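The complex appears here minus one protein chain, its other protein chains still in place.
And then chain A:
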Amino acid sequence: MTTNLSSTRPARALGIGVVALLLALLVVFFALPVAWLLLAPTKTASELVSAGPFSFGGFGNLATAWRNLTSFEDGVIFVWLKNSAIYSAGSLVLTLATSVPAGYALALTKFRGRGLLLSVTLLVMIMPSATLVLPLFLELNKLGLIGTVWSVVLPFSFFPFGVYLVYIYFATSLPAEMLEAARIDGAGEWRTFTAIALPLARPVVALVAFFSFVGNWNNFFLPYLVLPSSQQFPIQVGLNQLLSTTPSFNPVAGAGLNITSPELALSIIIAVLPVLVVFLFSQRALVSGMLAGATKG
């Protein structure tokens, strides 16, 4: 170990330098647009053009942007946020209740049709979801669900990605012998699942919850088609409505409205805040939880 290490030291130092530079460039690429976005609402539309991109404008401008944004269509942005919360939370509960047992069964029990179910799960999962949006719209229309909460929550709850994550987690991290031991001790299948598998599943539950919530909160296409009324929009569809009424990129639209670049930037920040909070919470679960897998004892 000693001789080998000293002979490659200059090469290794160069490698570390290149890696560090790459990591730093990526920080610039990922973080600077966010920094710009956070500062944008503190400036006026004209200051955004003339002032430095990372300068702080003033709290007065921020208050003006807030006033303009929240008075847009009588504070409809709060309705959009509430709708997003209902759609995302409702489908998250249904997703967890269905995908965790399903992934567990696919990984650790044997039943006829298991291979078929796995294959179909993979197929539907990789199928571009937009492929299904139009037929889904017609199906929901036939069922009379268009314009209801269920037309969004139920399709959102169907989350093969979650099933696959749980499946692959149990298949790689939970030895079948542990289940066998529980069964020999006389535990039933349900007891084996709740007593052995579920406590070990916490990291993957966090992972599924995180992807489900983020994906559903940010989903645009389906709610755009199945929810006709502005009062039912989730925040993403609402943002699109804001864009089409702002003169920032479209001078023809929105003449006389108070929704300009700072208001648009503020609305983006408000729209993504819940997802940021969820990430902070989920990352802790990810890092500590992943280390507690069964194979690590």
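One rule holds for everything that comes next: a residue touches a chain if its C-beta (ideal position, glycine included) is under 8 Å from a C-beta of that chain, and two chains touch if they have at least 3 such contacts; residues count from 1.
Everything that follows uses one rule, which is that contacts and distances are computed from a predicted model.
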Check: For the complex's missing chain, which UniProt name, "Sugar ABC transporter permease", "NADH-quinone oxidoreductase subunit B", "Spermidine/putrescine import ATP-binding protein PotA" or "Response regulator"?
Finding: "Sugar ABC transporter permease"
Notebook entry, point to check: Of A:A85, A:L122 or A:L200, which sits in contact with the chain we cannot see?
Noted result: A:L122
Next item on the list: Determine which one of A:F72, A:Y87 or A:Y104 touches the chain that has been left out.
Entry: A:Y104
Next item on the list: Tell me which residue among A:L69, A:I196, A:V226 or A:L239 touches the hidden chain in the full complex.
Entry: A:L239
Next item on the list: With the missing chain put back, which residues of chain A would touch it? List them for me.
Entry: 1, 4, 8, 12, 19, 22-23, 26-27, 29-34, 36-37, 40, 48-49, 53-54, 94, 97-99, 101-102, 104-112, 114, 117-132, 134-136, 138-139, 154-155, 157-158, 160-161, 163-164, 168, 170-173, 176, 183, 189-190, 193, 203, 207, 214, 218-221, 236-237, 239-240, 243-244, 248-250, 252, 261, 264-265, 268, 271-272, 275-276, 279, 283, 286-287, 290-291, 293, 295-296
